[in-house]
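What follows is chain A.
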Amino acid sequence: MKKRRLMAVMLAGTMVVGLLTACTDSSKVSSTSTESTSDSSKTEGTDTGAEIADFKIDASQIPQEKLDTTLYVACSIRGLENPYIATIADGMDMFCEYLDSIGQKYEKQVLDSGGSNDVEIDNMKQFAAKAGGNAIAYADPNESAIAPSLAEAMAESGGYLGTAWNKPDDVGPQDYDPNWVIHTSADNVANGKATAKALFDSMGGKGKIFVIEGMLGNTASNSRVEGLEEALAEYPDIEVAHQDTGNWATNEALTLVETWLNDTPDVGGVWCANDNMATGALQALDAKGLKGKVGVTGIDANPDIVEGVKDGSVIATVSSNGYLQGGYTLAVCYAVWTGLITTEELPENYRTFLTPAIMITKDTVDDYVTEYVDSIPEYDFSDIWYCKADK
Partner candidate 1 sequence: MGEKNQAALSIREEFAAKVKADNRREKLMKWAPVGVLAALILVFCILKGSSFLSLSNLSAILNQWSLPLLVALGLTFVIMIGSIDLSIDGTVGMVGSLTAIFVANSKNTANLGIIGLLLAVLCSVVIGFLVGVIHVKFKIPSFMVSFAFMNICIGIGMLSYSGKPATIRDPLMMAIPKASFLGIPVITWIALAVLALCFYIQEYTPFGRHVYAVGTDETIPKAVGINVNRIKIKVFTLAGFCYGVAGIVGALRLGQGQIAIGTDQMFPAQAAVVIGGTALTGGKGGVMNTVVGTLIMTVLINGLTMMGVNPNIKTGIQGVIILIAVIFTIKHGATVISK
Partner candidate 2 sequence: MSRKNILFSAENITKSFHGTQALKGVNLEVHEGEVIGLVGENGAGKSTLMKIIIGVQPQTSGEMHLRGQAFQPHDPLEANAQGIGMVYQEQSLITTLSVGQNIFFGHEKDFMRMGVVNWKKMYAEAEKVLSEIGCGDINPRKRVIDLNFATRQMVEIAKVVNVTKEASADGKCLILLDEPTSVLNETEVKRLFQEIRKLTAKGHSVIFVSHRLDEVLEISDRIYVYKDGENAGNMDVADATEAVLYERMVGRETNTEYYHLDKQVIPEKEVVLEAKDLGCRGKFKHVDVRLHKGEILGFCGVVGSGKEEICSVFCGDEKPDFGELFIKGRKVQYSSPYQALNDGIIMIPMERMIEGVVRGLSVEDNIALSNAGKLSKGGMVSRKRVSEQALEWIRKLRIKTSGKEELVIQLSGGNQQKVVFARVLASEADIVILNHPTRGVDVGAKEEIYKLIRDMVAGGKSVILLGDTLDECIGLSNRVLVMRDGLITGELDASVDAKPSQVSIISMMV
């Protein structure tokens, strides 16, 4: 069942690449989304679904008293060292510009957990306590396990939370109605698989690869590796020469590849669970003069890796589009806070869904750069479901 779903995602992923090259004129990036289906796709197509899908925030309907209340806006993230995570904060800023435009009074802040579960929960509790109900927040739970605790923290004071990436399988937004509004995720398995396949194709379907995992025990890392393993199953001639964790860190990846290159100088490619580590791998290859000869893939679309895609040293990376994740999650929460929409109206597949990711390969990189690097994309945050991959 799961496998089939993934296959679908993969197919969609490759389609997107094609689509992207086809239509680049529109300033709206509607075509760059990866289509996918979610767990709850069964409910799709019902009447409510259609109605909900067309929902847009109408600023004129927001009661003046709501506009005059100070709304506390936050995004809770793992630390700003990572460029991808920084774009989430940027996404919040963009959404706040929208709030300005409709005259909403607000205060925004970034909650940095520094990679600690405990801190993230504390931060959320403190934020919720301060806001006393008038709060909306985006959270990237450090580990899937703490998502319910974050929701609980918000539920205690009556604010609204949207989470991304990580949550336990048996708990979901419905368990904390109405305060846990949505949970979204880019499809890690699909992304891991897509980059892996791009890498294998570039190697001609055979050869040795190095695998650098993210932090041990991290959901995103595990799922991406799962995607890789699925791809490996499809390419029997690809052999994993070495596999270890780089802890998401550039220098650790550098050390790993440096060491591995000694007993496997004939490596054909390096698959990394994120771009930070891909940077390290590139650097190690560069020192041996193998940059550009041995392909590297990552996930996150860090600026330097996107450049690498451009010059050919990187085969592929994926942008999870932090702007969109951060901004739209808050937009949905905002809609619920204002009362324009209620969580009861939302079917399950509008509570938990996948967000579009953008696959970046040599073919698509130029468009990506024009769209997201040279200019910051513009979003219409009143169209709150724009962030839904299957919309």
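Picked so that all candidates are chains of the complex that A comes from, given by their letters.
In this section, a contact is a pair of C-beta atoms (placed from the backbone, for glycine too) under 8 Å apart; a residue touches a chain by one contact, two chains touch by 3 or more; residues count from 1.
None of these values were measured; they are calculated from a predicted model.
Peer 1: State which numbered option touches chain A in this complex: 1 or 2.
Peer 2: Spelled out: of the options 1 or 2, chain A touches 1.
Peer 1: List the residues on chain A that touch candidate 1 in their complex, please.
Peer 2: 80-83, 85-86, 89, 216, 242-245, 249-251, 254-256, 258-263, 265, 276, 279-280, 282-283, 286-289, 302-304, 307
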